[in-house]
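Omission of a single protein chain aside, the complex is shown with its protein chains in their original locations.
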Amino acid sequence: MIPLSWYLILAAALFCIGMYGVLGRRNAIAILMGIELMLNAVNINLVAFWRYLSPQVIGGQVFTIIVFAVAASEAAVGLALIISIYRQRSTVIAEEVDLMKW
Amino acid sequence: MTPVQGLFLVTALAAVLSAIMVVTSPRLVHAALWLIVTLAAVAVLFILLDAAFLAMVQIVVYIGAIAILIIFTVMLTRRVMADTGPQMNRLWWLAAFIGLVLFGALVALLAQMPSWWTATPPAATESFELIVQDLGLSLVDLDRYIIPFEVASVLLLAALIGSIVLARPPADDLETGEGE
Partner (left out) sequence: MISDPFTWFGDLLREFLVGLGLTTAQATGLMQFLGAGALATAVLVLTFLLIWVERKVLARIQDRLGPNRVGPFGLLQTIADALKLLSKEIIIPSGADKVVYFLAPPLAVMSVVGLWAVIPLAPNLVGTDINVAAIYLISITAIGTLAIMLAGWSSNNKYALLGAFRTVAMLISYEVPMVLALLVPTMLAGSMGTVAIVEAQREMWFVVLAPLAALVFFISSMAEAGKAPFDLLEAESEIVAGYNIEYSSMAFGMFFVGEFLHGFTLAALTVTLFLGGWLGPFVDQYTWLGLIYFFGKTAIVYFAVIWIRGTLPRLRIDQVNAFNWKFLVPLALVVVMVTAVADKLAADLGWNRTLTMILANAVMFAGIVVSVQLYARRERRRIEAAVPASAGTARLESAS
């Protein structure tokens, strides 16, 4: 059988790799990909806890579905923002978008 | 090592390796493809955790929509077909350090909870067959999770309208002559 700790360590690893992507990458889209990794790590944690500690309470899966919805909407709006910034400033490098107004 | 443990180790290895490739790939489209591999590995993990419905939703929503959106955006925001310039910040070493420290802290925290290190899952009862029905009912039950459900749907509506408004071309570029 798979101990719960294996899932939690895997989720922690994915979360930290995603955080490295968010903090270290220059391209805004790559930062968004790091955010998606972090959200997936959280989902693994939620579902693992649901299965191992309280499988009769369906709230674990409900929480995960809400996280899906939030991740989808945040990715959509984030990407729309990136496209809009690209139209204005011709760049998607996060460091170069550093002035509020030209 | 049972077959299930072997499957878990293979999937976990695939997830971690492809996640590392996501954050270190110099070409963005390759990073997006590695992200798809990671998302698929997470879907397999959901199946291992008896959450088949969530695995399917993961594939439909993440791989079938979000990953494709990311690939679209990558292609719409490049001036040439190749990526140039450094991919990481000046302070990438600090980010790596923070990541490692956080990972160590999380694992140390886990080590202090001995009941979680060896927890084996409760046996799959026959009520697991009805998880999907229970999930659906719980989302509309007035005593359970209807409020998060409604709030999530309003959030999705706001995101839908917001991203359409944000990503539209500027108004003077539209050439429709109708004033409706």
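Read from first to last, the chains carry the letters A and B; within each, the first residue is number 1.
Convention: a residue touches a chain if its C-beta (ideal position, glycine included) is under 8 Å from a C-beta of that chain, and two chains touch if they have at least 3 such contacts.
What you are looking at is a predicted structure, and each value in this text was computed from that prediction instead of being measured.
J.: Can you list the shown chains that the hidden chain touches?
T.: B
J.: Of B:21, B:132 or B:155, which residue touches the hidden chain?
T.: B:132
J.: Please identify which residue in B:20, B:59 or B:166 touches the non-displayed chain.
T.: The one listed residue touching the chain not shown is B:59.
J.: Out of B:48, B:71 or B:155, which residue would touch the omitted chain in the full complex?
T.: B:71
J.: Can you list, in ascending order, the chain B residues touching the missing chain?
T.: So the residues of chain B touching the missing chain come out as 29, 33, 36, 52-53, 56-57, 59-60, 63-65, 67-68, 71-72, 75, 81, 129, 132-133.
Assume only the chains that are shown with their structure count from here on.
J.: For chain A versus chain B, what separation do you get between their C-alpha means, in angstrom?
T.: 6
J.: Within the complex, which stretch of chain A touches chain B?
T.: Touch residues, chain A against chain B: 1-10, 12-21, 23-27, 29-30, 32-34, 36-37, 40, 43-44, 47-48, 50-53, 55-56, 58-59, 61-62, 64-66, 68-77, 79-84, 86-87, 90, 92-93, 95.
J.: Which residues of chain B touch chain A in their complex?
T.: That would be residues 2, 4-5, 8, 12, 15-16, 19-20, 22-23, 28, 31-32, 35, 38-39, 42, 45-46, 48-51, 53-54, 57-58, 61-62, 65-66, 69-70, 72-74, 76-77, 79, 85-89, 91-92, 94-96, 98-100, 102-103, 106-107, 110, 116-122, 127-128, 131, 134-135, 138-139, 144-145, 148-149, 152-153, 155-156, 158-160, 162-164, 166-167, 169-170 of chain B.
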